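Below is one structure; the comments refer to it alone.
Removed from the display is one protein chain of the complex; every other protein chain stays in position.
In this document, chain identifiers A, B and C correspond to the written order of the chains, with residue numbering beginning at 1 in each.
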Amino acid sequence: MAATTLAQALNLGLRKALEGDRKVLVMGEDVGRLGGVFRITDGLHKDFGEDRVVDTPLAESGIVGTAVGLAFRGYRPVCEIQFDGFAYPAFDQIVSQLAKIRTRTRGRVTMPVVVRIPYGGGIGAVEHHSESPEAYFAHTAGLRVVSPASPADAYWMIQQSVACDDPVIFLEPKRRYWDREEFEPGAGAPLALHAARVARPGRDVTLVGYGPTVRVCLDAAAAAAQEGHSAEVIDLRSLSPLDTDTVARSVARTGRLVVVHEAPGFLGPGAELAASIGERCFYSLQAPTLRVTGYDTPYPPSRLENAYLPDLERVLDAVHHSLAY
Amino acid sequence: MAATTLAQALNLGLRKALEGDRKVLVMGEDVGRLGGVFRITDGLHKDFGEDRVVDTPLAESGIVGTAVGLAFRGYRPVCEIQFDGFAYPAFDQIVSQLAKIRTRTRGRVTMPVVVRIPYGGGIGAVEHHSESPEAYFAHTAGLRVVSPASPADAYWMIQQSVACDDPVIFLEPKRRYWDREEFEPGAGAPLALHAARVARPGRDVTLVGYGPTVRVCLDAAAAAAQEGHSAEVIDLRSLSPLDTDTVARSVARTGRLVVVHEAPGFLGPGAELAASIGERCFYSLQAPTLRVTGYDTPYPPSRLENAYLPDLERVLDAVHHSLAY
Amino acid sequence: MRLLDAEGHRVEDPRWALDLSAEEERSLYRDMVLVRRFDAEATTLQRQGELGLWASLLGQEAAQIGAGRALDLRDFVFSSYREHGIAWCRGVDPVGMLGFWRGTAHGCWDPYHAGMANYQVVVGGHALHGVGYALGMQRDGADGAVLVCFGDGATSQGDVNEAFTFASVYGAPVVFYCQNNQWAISEPLERQTRVPLYRRALGFGFPGIQVDGNDVLACLAVARGALEHARSGAGPVLIEAVTYRMAPHTTSDDATRYRSADEAEEWAAKDPVARMRAYLERTGRADAGFFKEVDEEAETLALRVRGGCRAMPDPPPTAIFDHVYAGPHTLLDAQREEFTAFQAQFEDAP
Partner (left out) sequence: MRLLDAEGHRVEDPRWALDLSAEEERSLYRDMVLVRRFDAEATTLQRQGELGLWASLLGQEAAQIGAGRALDLRDFVFSSYREHGIAWCRGVDPVGMLGFWRGTAHGCWDPYHAGMANYQVVVGGHALHGVGYALGMQRDGADGAVLVCFGDGATSQGDVNEAFTFASVYGAPVVFYCQNNQWAISEPLERQTRVPLYRRALGFGFPGIQVDGNDVLACLAVARGALEHARSGAGPVLIEAVTYRMAPHTTSDDATRYRSADEAEEWAAKDPVARMRAYLERTGRADAGFFKEVDEEAETLALRVRGGCRAMPDPPPTAIFDHVYAGPHTLLDAQREEFTAFQAQFEDAP
């Protein structure tokens, strides 16, 4: 049992999915011979052939649109969008077609399509390679939106997403691709796809993150512990649906909630959590829900990204503010 | 001084804008000879010519993308997207180009582009003609998002939007196009583009709406008054930036907030208000912020839209719930 | 390409042999008359408030019946909102088509049963679906083809052009069927292109052909040929059927604002139904009895459609929450429950 990176775990999970169902296809730009720019599909083209691991023309709307047609025909396409910032040309196909065809056809046509999107910043990339578009998708009825934060979750969640009969936007925290974890692929039973997970138990304040910010929250919790504050960390894992039960249970105990994400804060997932937890835990909240998020600006040039991204200091500051209420 | 419809007020405002600056252009599908499917641009083609009121090929990305280029060249294009559901093919041009070019060029290139979108339901239309996409745009840094609810606001706000040096998503509440109001075009001074307005003062609870739901809130306030409850109604007018000051001032007095919009609730504008007002008015809130919104489903077929749209009953129910805390 | 001239004389074209029995030819005529009558009835129902909207196919009967009858059970269709004639050929019940326009459902027939996806409203949005479906057929070793129908305006959409690229690169079994009815709402063809639309295909590396869209025989022959081409593995084809939208864009439209009566008249003289009738009469392939019979059948159909439409029930309000997801979804499931409870409150009231 060797330590596996998140990237390798995804590769293994995709391989399992391809092996398990001949209707599963992988498609996107450079996913074939190259194995994808992040090598997530490395080796799949060789082992499953170019009819199942498909290099597509350079057109995102085309990728998702043909995936919709393939799903119509009974296939289960897994599309790769090369980087977050290139999901927008496919927006219409995702929002008006993929998300709505099941409703439109009154359940007669299902859309078991996964759209994989490496997202988030922190890798020193150029413009459009570091964005966090999750709010757009989570706001869209008909989609499911998930994001693994660990190799084990990546391995299982990609398989669960492929097995899901609804379209899943699968957000891969690209700056965590190279994080390692020891786990036994295939062993044990995975958590439900849409369940949040308590990543670190605590008493005084609840820190909620997902994808790339789970690590940030864990680091902040460790630092808070040094100061004598016990922070519970929740990894949401799913953004649509949101497992508000798990968050509410935690907040009912801690009375304080800090949400951390890279996406801009305004109308972001943190707003939704503040609203729904505000409603569910009105009498237990000792402080308003605080949000530590990307600023409401375009993602900055990489030399400024450290100032843009939520980091330990900002989360800790929010914890102090929350505790001060 | 005759009663003017919201549609006519927009037409008058656009005419003023075209008269006032020869760099202003109107462009879109069927905006020329036909005057637009809602006749908002009626007569403009005849009076300003086809170089300034431009029928475009049937391609929304093309409309916004060429508008970006025209703005680059010093023009101030006003684009019409025929219906809300057809804004998505232009999403990439709006989100990755229009919204970001000013930042990208470090302020050297400004993007005074208005994208007019008739939005919302309630007119018995077929699929894709009744959507409320405002959350997508309000979440996007670099855009301004506004929506008039009355003829007078429509008249002024369209002119302010055209005069604005930033891109403005101008959302027109299509089911209010035929609402009438008496006002003197050109007389009086308009409110600031991004200011909210207290549409009806009250003491017990704050109802917040915008665009098509302002009338719903006013009706609910009238009904609540009959029951002895005094509801204050705020017309947001702007979704980005949000005038949280005006809302916070009201909630500081009433202690209760109900937000009403047609867009799906999950990660919608109501979530943002709950979050930011929760933070600003933590100690004055007597009840959690309640949201009365479209459900998190695709917009239904028209025979079901009355059940989908927030109406007097649902708002009143939320008022009761809020007051019961 | 034309097999019937404007007066209904049969023209031979050696590239497009079409050998139909008189009965087959009569049945093409019959289909055109029936869908025209159905279409007129739907327009009336809209005026009476039974439908929210109707997009008339008037003038496009030959283009649609010709292509529709070229299809067989192996094939699959993706269309826009105006292809009632194609749906008719796929065996979709006309009453069933009306649910969409009445506002009772977004999709009102079973796509797999009909071999045809539901109406697509987003102009061009379905072209890629057709290509994707065809790629699936290719992988399945199926011997059918996909027919993708759209209008002249749709050719300006990025998605349609991406569909051309994907179809060409993979040699997908797709026939793109563009009904160039000269208008996209109020915009004439010149706002979409400076050259005939069939030529677009050549730039993407596959054949394009223009056909007289008011000539049902030509449309049938060309569509048959193109489908055979696609089914054989030779890749996509684009057909431009040149026709005319004789009615306004939809019942909401006022075409007098943007086009002349002269133009309408000119095209009225090319009426596709009249042309086929002239041919049948001139050649003696049909007699007065046949035409009377068809007209009566059309009236019977209209009656049935009227009754069926009026009787069409509204779905229950909870249908809003149906079919959004295949599996459970905590948020939506909770909303449905709340909704039901809230509604019950009013039902209990006196």
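As a convention for this text, a contact is a pair of C-beta atoms (placed from the backbone, for glycine too) under 8 Å apart; a residue touches a chain by one contact, two chains touch by 3 or more.
Since the structure is predicted, the reported quantities are computational estimates derived from the model, not experimental observations.
Touching the chain that is not shown, out of B:Asn11, B:Thr41 or B:Gln93: B:Gln93 (per the contact rule at the top). For the chain left out of this panel, the touching residue among C:Ala22, C:Leu202, C:Ala268 or C:Leu303 is C:Leu202. Of the candidate positions A:Tyr119, A:Tyr136, A:Tyr210 or A:Tyr308, contact with the unshown chain belongs to A:Tyr308.
Seen from chain C, the chain kept out of the figure touches residues 155-159, 161-162, 165, 168-169, 190-195, 199-206, 208. For chain A, the list of residues touching the undisplayed chain reads 29-30, 32-35, 37, 55-59, 61-62, 85-86, 89, 124-129, 266, 295-298, 300-305, 307-308, 313-314, 317. Summarising the interface, chain B meets the missing chain with residues 51, 56-57, 59, 61-62, 64-75, 92-93, 96-97, 100, 102-110, 141-142, 144, 164-166, 194, 240-245.
In this text, only the chains that are shown with their structure count from here on.
Set against the C-alpha centre of chain A, every other chain centre is closer than that of C. Averaged C-alpha coordinates put the centre of chain A at 31 Å from the centre of chain B.
Chain centres here are Cα averages; for chain B and chain C they lie 36 Å apart.
Taken residue by residue, chain B touches two or more other chains at 85, 89, 127-128, 266, 295-298, whereas all remaining positions touch fewer. Multi-chain contact residues of chain C, defined as those touching 2 or more other chains: 105-106, 122, 158-159, 324, 331-332.
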